[in-house]
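Missing here: one protein chain of the complex. Every other protein chain is in place.
Labels A, B and C are assigned to the chains in the order they are written; within every chain, residues are numbered from 1.
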């Protein structure tokens, strides 16, 4: 991890978890990075290259938009379109 | 019963039954009489003088309007405003 | 829907929408909606201790069946069941139970809603409230529509 970067632990669910083949992934981002930066980084993983343009992301268990900035210790999750009920 | 008249057995329910103090009453009406004629006759009973202008009446277990004509053997009922549920 | 699957009865035993729901549920249906009317402790500002329901049972059974057939004609639900209890009911007891089962939830909601509104409007049932002070009173009701003979 480059100095000044923060580690972000990303949970994956449903179809995305199957794509990655793992329930979570750790990435490191510059301090002040936003959700959109995280998505760019995740798309560099070959398994997640097919992510849609704006997948739903939750930060600390609430839906977050792409401009939301991330801090050390945030609980971040990548959520496929929901299909409950 | 005057010759040519038909006997009509009228069932009463709820508050009307309490007014009359009986679950049914027998009246005789001229052949071809209508529901409105029946109501006029019932209002002559002191206990039922307070009947509203157009109480609900069922003939053969269906709501009937005041012009409905009555025949021998009809099952007639005088129904207070309903309060089920 | 030529022969809709429906159940409609007046009964003088305890009823519950759960029993109805299990009776009507089908593997083809994704949605079940239930309604229960229960006896409340207070009504129009007075303390109620129990209710007495009386029905013109023979007519009520036919009316309830008509309502169920109409509900299924108007909406896409596959089944609806409705029970109305008569006799003496204590606080919290269920006076009317309705359950509908449909492939899609909108239909199930709409059928149940239609049935309870129609039950209130035209089912020949009356209730007398008994109060904490020992008095009792027939409840004001709804004047049913005249002449429904042509509607079937």
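By definition in this document, contacts are C-beta pairs under 8 Å (C-beta built on N, C-alpha and C of every residue); 3 or more make two chains touch, one makes a residue touch a chain.
Note that this is a predicted model, so its numbers are computed, not measured.
Enquirer: Considering the complete complex, which visible chains touch the unshown chain?
Expert: Visible chains that the missing one touches: A, C.
Enquirer: Which residue numbers on chain C touch the omitted chain?
Expert: Interface residues of chain C facing the absent chain: 16-18, 21, 25, 27-43, 91-92, 103, 105, 108-109, 112-113, 116.
Enquirer: Tell me, which residues in chain A touch the chain that this view leaves out?
Expert: Residues of chain A in touch with the missing chain: 11, 13-15, 18, 54, 56, 58, 61-66, 68, 77, 79-85.
Note that only the chains that are shown with their structure count from here on.
Enquirer: State the chain with the largest centre-to-centre distance from chain C, centres being mean CA positions.
Expert: When every chain centre is compared against chain C, the largest gap points to A.
Enquirer: Could you please state the distance in Å, as a whole number, between where the Cα atoms of chain B are centred and where those of chain C are centred?
Expert: 26
Enquirer: Between chain A and chain C, what distance separates the C-alpha centroids? Give it in angstrom.
Expert: Measuring from centre to centre gives 51 Å for this pair.
Enquirer: Where the centres are mean C-alpha positions, what is the separation of chain A from chain B, in Å?
Expert: 75
Enquirer: Hey, what residues on chain B touch two or more of the other chains?
Expert: none
Enquirer: Would you mind listing the residues of chain C that make contact with two or more other chains?
Expert: none
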